[in-house]
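And now, chain A:
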Amino acid sequence: MKGLIIKDLYSLKKFTKSVLITAGLMLLYGVFLKNTSFVSFMICFFAMSIILTVLGDDEVSHWDKYALCMPIDRQLMVREKYLMIILILICTGLVSCLVGGGMSAVMKLDIVSSLQMSYLAFGMVSLIAAIVTPVYYKVGIQKARYIMIGCALVPTVLILVIVNMMEKSGIAIQEDQLPSLIMNFNIALPVILIVLMYISYHISFAIYKKKEW
Partner candidate 1 sequence: MKNAIEVRNLTKHYKNFSLDHISFDVPSGSIVGLVGENGAGKSTTLKAILNLIYPEEGTIKIFGKENTEDSLTRNQEIGVVFDECMFPGDMKLEQVGKMLSCIYANWDQRAFDMYQQKFRLPLDKCIKDFSRGMKMKTSIAGALSHNAKLLILDEATSGLDPMVRDEILDIFLDFIQDEEHSVLVSTHIISDLEKIADYITFIHDGKIHFSESKDELIYKYGIVRCNEKEYKNLEDKHIAGVKRNSFGYEVLVDNKPELEKRAHSFVIDKAGIEDIMLFMTKGELQ
Partner candidate 2 sequence: MDIMISNSSGKPIYEQITSQIKNLIMTGELKAGDPLPSMRLLAKELRISVITTKRAYEDLERDGFITTMVGRGSFVSESNTEIMKEEQLRIVEGYLTKAVEVASRSGVALQEMTEILEMLYEEEKR
């Protein structure tokens, strides 16, 4: 496992430049528009690019074919990938909280809503990752990218549609219901994510076990 992690970490190194540039741009954007939520969100979604790179690099260099000739079994390959994905998600989540929260603190904006945004974004990206990874194992990185874009768009569209429908039919969420809704969401999310990741891992492994090169 260690060797595989080393390999993935090295392949992430090339990201450092673009990460810093993007982070800089985000910061400027956030400062000018006084919108830290956007920054928190984007940082989390950057995780998706990183994850797709980690998965895609392997496909491009046909690494799996070679790796399975080494003392590495298929289960280890899938496990290491999921470990990396979870690490990337958590790291970007933390960075998002720090940067978003920090900016809010400095610009005297609402820190809590910024952190909430980070948490929401983290949840969404983790959900997308859980869906996209088995897709990658089944049909490759190109199609997985399309699915990812779809996954990002679909919730947005859905939310807009639902909100629209709710407005039209006169259902409104009471203002005071909101905090408890949010609290439920905050508690439920980790559980949902753990369950989803678990299922995702087992689906990926089932696909990978049968794969031929």
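Selection criteria: all candidates are chains of the complex that A comes from, given by their letters.
Methods note: a contact is a pair of C-beta atoms (placed from the backbone, for glycine too) under 8 Å apart; a residue touches a chain by one contact, two chains touch by 3 or more; residues count from 1.
Values in this document were obtained by computation on a predicted structure and should not be read as measured data.
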item: Complex member in contact with chain A (any copy), out of 1 or 2; value: 1
item: Of all residues in chain A, those that touch candidate 1 in their complex; value: 2-4, 6-7, 10-11, 13-14, 57, 61-63, 65-73, 210, 212-213
